[in-house]
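Left out: one protein chain. Kept in place: all the others.
For subunit A:
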Amino acid sequence: MKRYFSEIKRTLVASVLITIGACTNLDENLYSELEKDSFYNSRLEVMQAALRPFTHMQAWLAPTGQTGYYYHAELSADQLAWPQKGRHGYDGGDHFRQHYHTWTANENPTRTAWILMWTGVGYINSAIADLNEVDYAALDISEEEMTAIIAELHVLRAYHYMKIMELWGNVPIATEVAEEPANLPTQPRAEVFAFIQAELETYVPQLLPYSTALVGRVSATAGYAMLAELYLNAEYFIGTPMWDECIAACDRIISGEAGGLGGTPQLADDLAATFSNTNQDASEALFQFAFSRQGGFVFDWAAYLMGYANISEALDVGYSGNNAMVVIPTAFDAYAADDLRKREWFLFGPQYVYGTETPILGTEEWNEQPFVYVNSIRRESEGDLTSEGGMAEGEENSGARFNKYKSGRVSDPNYRENHYIIYRLTEIYFNKAEAIMRRNGGVATQEAVDLVNACRERAFSPEDWPEARYTTATLTMDELLEERGREFIFEGKRRTDIIRFGKFTHGTWWDHQPTNDPNKEIYPIPHTQIAINPNLVQNPGY
């Protein structure tokens, strides 16, 4: 009781003092946010700032439901589409315009992608600036480690710029956070490329080898994979081929020099391991988002890649999605009947309640009728079984669906523990094979064939393999692109690949007709940004 009274007295005295002293005091008091000056007191806090860009980056790079890089990379290309399905999915025509390449400078999804990706650059610029001021020795961080952390941020920023350059070509280069509106000017794509190349070549060698302790971080494998991709696309980006540089970067990874989870990276033996809910230490992994449901950071692909609630029962999972992206019929047809990937990575045909023969029922066009995913996007419920269909003519069951990553059933101890793999060894094999072939005038060598076959073999049964394997005669450039598509479907890489092969504006797929307009290979700068920054230059043709 006494303590209680003395507290009241103290409070009274305090309030009187506050009232007098505070009559013009307008200082702001922070409670649920931190002041920068009171942060960076430990190694843990330094890392918490260094890792902020990673949690943001998944929002635009992984298929986690925002219209970022993934959305554009897939929906403008020849494998995935987001058709209207009856009363669902029109969404202002956004997805139609991606598919038909009829976008304007005024697209909501593209605006969102711009915001998300530049916010990522902002977080990195902010972290680099802050970390450069940290007295790391006092926090028990070695110089080597600090160098690697800073290098990691530089490399991650270069990766952001590479993806931004893919979408918009000519953009400003910002390496610092603005305090006032900076109105940075547009730089030509060659300048942006040079910046990315210089940053990667400077900082990738400073990265630590990939190891279990660094899961989910930018390590040497991630860095060399980025370099391999940059060099592979250099001819397209700046007109200068860099095949030897690409091969050298791939070799750093293949040799094990850049580390790996459990030693030298190895190709997965089967089609499931890399995408399973125990893929945290996947032998192929070079760079990944370290999602974890139990950790509080679930890889939630449902919004884009999962059907409505009725499909949850087919997989015995607790999540459901927006029934959004579907496989374009011609992309599904690209798989041979005996290609195991066609079964392993898709939901297709009649759907049953998990482990039973009880049919899943439809809820829209096929309401109360057995639900069957079909390889067409047309009004089959209205009797159209023959037309090519179109983006406005989808139904709830149109198109084969995503089943590449598998969350496991609700009862699985690793339910939804999947990491999202950004780079995996298979891509390095493909990159190296492609660089070899391009260096060789677009003709396969045995080395290139061996690299691709090593990846392709797991997609066929031993009986089918002798027929399915490539030779230097059958592995043409077109076939390489087809196989790349089959292997990397759903992995957010298709747009870049078909641009490099010259198919993006000249190719035909399903009902998509070529625009033959090279300006479509980069997107217009969102005109909300043009409007607020007079130094931005709109891309040609928009």
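Here is the rule we go by: a residue touches a chain if its C-beta (ideal position, glycine included) is under 8 Å from a C-beta of that chain, and two chains touch if they have at least 3 such contacts; residues count from 1.
Everything below uses one rule, namely that contacts and distances are computed from a predicted model.
> Determine which name in "ABC transporter permease", "TonB dependent receptor", "Amidohydrolase family protein" or "Stage V sporulation protein AC" the UniProt entry assigns to the undisplayed chain of the complex.
"TonB dependent receptor"
> Which one touches the absent chain: A:G86, A:P241 or A:G507?
Reading the full complex, the residue touching the unseen chain is A:G86.
> Where does subunit A touch the missing chain, residue by residue?
Residue positions of subunit A that touch the missing chain: 19, 22-36, 39, 44-45, 47-49, 51-56, 84, 86-93, 96-97, 102-104, 106-108, 114-115, 118-119, 121-123, 125-127, 172-174, 176-184, 213, 215-216, 290, 292-297, 367, 390-392, 410-411, 413, 415, 527-529, 531-533.
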